[in-house]
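Selected chains only, in their assembly positions.
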Amino acid sequence: MIELARSTWTEVAAHMKSGQTESGRTTAFLPFGALEQHGPHLPLSTDTLQCGEIARRLAERTDGILLPPVHYGETWGNSGHPGTISLAPSTVTAIAVDIARAAAGFGVDAFVIVNGDYGNMNPLVLASRLLQMEHGIPALVIDYPGLVAAGDAVKESPWAAPGLCHADEMETSMILAIDPDLVHPDRYAPSYPEMPADFGHRPIRLGDLAESGVFGDPRPATAAKGESIIEAVVANALELVTAFQSAVRG
Amino acid sequence: MIELARSTWTEVAAHMKSGQTESGRTTAFLPFGALEQHGPHLPLSTDTLQCGEIARRLAERTDGILLPPVHYGETWGNSGHPGTISLAPSTVTAIAVDIARAAAGFGVDAFVIVNGDYGNMNPLVLASRLLQMEHGIPALVIDYPGLVAAGDAVKESPWAAPGLCHADEMETSMILAIDPDLVHPDRYAPSYPEMPADFGHRPIRLGDLAESGVFGDPRPATAAKGESIIEAVVANALELVTAFQSAVRG
Amino acid sequence: MIELARSTWTEVAAHMKSGQTESGRTTAFLPFGALEQHGPHLPLSTDTLQCGEIARRLAERTDGILLPPVHYGETWGNSGHPGTISLAPSTVTAIAVDIARAAAGFGVDAFVIVNGDYGNMNPLVLASRLLQMEHGIPALVIDYPGLVAAGDAVKESPWAAPGLCHADEMETSMILAIDPDLVHPDRYAPSYPEMPADFGHRPIRLGDLAESGVFGDPRPATAAKGESIIEAVVANALELVTAFQSAVRG
């Protein structure tokens, strides 16, 4: 594995050159996060920390290339709370397209985006389509495969909505596993807002539903649960990455 | 000072609320870096590390808001070396505009971009113009004020070109001051390419001028020199920030 | 219910005026289809026919406004077969945004897009986000809710992939229910292509997987099955529409 932010261009050149014979070394992983409110007990960078950790483990296990994270994403749904910074969807798309094109330009043949934010999904899928349609560059978008099953396996608190993870037991557990110093257990407060029946079918601002920004109950969170969730997602993601590598390398 | 990536939204709200009476607390600093080749001895993230450090010190001294860095910039001039990732100029502009607008949306009244990369300058100035013209949001772009004088005060090696800092004694010194583990002194090799007479007046790819990517002599670099350069830039930048704060707060 | 294509402006005015007191009359339904290959036995307009029928039933049951269908969508995944016409994602987004803005301009307060094509989903969700973020216009995107369960209830043939409906028993049944003259039973031929493990996570062209364009087995298709599938989707969609109407009308 090579981490671009900490490496020189000569090290990248050497790593990739060997990748022509060894599998994985020309696969790049881009963690695409967000800066958005996660309740009073989790940092604004929660999404970036999570996708950054998953991307790192994927790069490690495939001897791939780890790109530095994008700290900002499309998070209109969390605007309204101080500290949330939302990019336009078109900006998210442009960032992903530009980075993938540049990576393809120096030899990356399997480009993997690890998405950490709900609002990014749409513009990142659009990016992968544009990359394929307009530039012939294949790009895999990974969005925490198997997360719900992994949550069901460890969660003690109910979901605020089916599949919705936001400042709840799951996200709190993951940050406890990644960087516990950034978690404030003294501020844990469960919150189960009433969800509109058409939630997920039109744009809804989370802050209009829950003033605190919490959707669930962080109290049962533990680092061990977080670790098991992360590992489950990584395992599922690895299968996608392997299939993707096979496809692009024929 | 508050660092957004490590803070919760409630902490941001409290910090800014007090900013209504105390100066500085509604000034935000965005480090805009790049991922680009810096010779065999410096990391690809050199520009991000430098502007991130300067932005941090500015936020500390003004009790301001530190935004997470943008790790990618417009660096076409360094394309051609593996590991360099260049965004389109329009993407750089869009990122800066979106972040500034979102920050203004939750109360930031003085938005400061600390630029770490030559290629970003043009699209960031464009962003500041668009922010003012189209959105009425003032934005200050800081590009290492006083860097040349600071270099002249400590440099032992000659400049590769007037004002050009790239993988030379100055940049190496700054990274030695910021994160010495990322510097490889065993690979120091001076390089003084012949510079075209119209350098700086049209787009020229650095890699076409110097295969190693070095423009100068990293050998006399020391952390102490780097610290003095950084502090000189910070001092000059603080004057601009203070003037800017006065202007926007009438 | 009023069908715009067959009505005069004075009839629309009268219908909507009464809508100020009667529920539903200011809800508009836009069927967004596609012109894409559906094997040798189904017409290129299959998706438009299906979403048009569902939109019509929704308009009838809510006494709403039926807009004429968009016959073209983003269907890059089916390009390669003669007759498939794919719009750029940005064009799909622009069409939906323009129509919704114009409808809002004459009094429509609940705008519902009934999507008939996989490739449209991404650009239509983007449209609904832009409508909300930039214009304050709420828009619901309906994408055959409950389709898989409805299929499981009647299907005799296996799925080609989980949730994938393309020229199979389900789609053939629905067209038999809507316009049987357009179905060619003499050309029914099952096709179960090998699906890549990362299907759905990156752009893949269906034509590269199945030369005939069929994914499943059309042979057990019947109009009765089609009717039951359509009705199940309509019932689920009505719940979303009702919730949406409540939300936008406070």
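Chains here go by letter, A, B and C, matching the order in which they are written, and residues are numbered from 1 within each.
Note that in this section a contact is a pair of C-beta atoms (placed from the backbone, for glycine too) under 8 Å apart; a residue touches a chain by one contact, two chains touch by 3 or more.
All values reported here derive from a predicted model rather than from experimental measurement.
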> In total, how many chains does the complex have, if 3 are shown?
Replying inline: 6
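The definition used in the following text is that only the chains that are shown with their structure count from here on.
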>> I'd like the Å distance between the centres of chain A and chain B, where a centre is the mean of that chain's Cα atoms.
In response: 26
> Using the average of all C-alpha atoms in each chain as its centre, how far is it in Å between chain A and chain C?
Replying inline: 30
>> With centres defined as the mean C-alpha position, give me the chain B-chain C separation in Å.
In response: 49
> Of all residues in chain C, which touch chain A in the complex?
Replying inline: 76, 89, 122-123, 125-126, 128-130, 132-133, 138-142, 145, 196-198, 201-203, 239-240, 242-244, 247
> In the complex of these two chains, what residues of chain A are touching chain B?
Replying inline: 4-10, 12-13, 16, 35, 37-45, 48, 67-72, 79, 81-88, 90-91, 94-95, 98-99, 102-103, 105-107, 182, 184, 187, 213
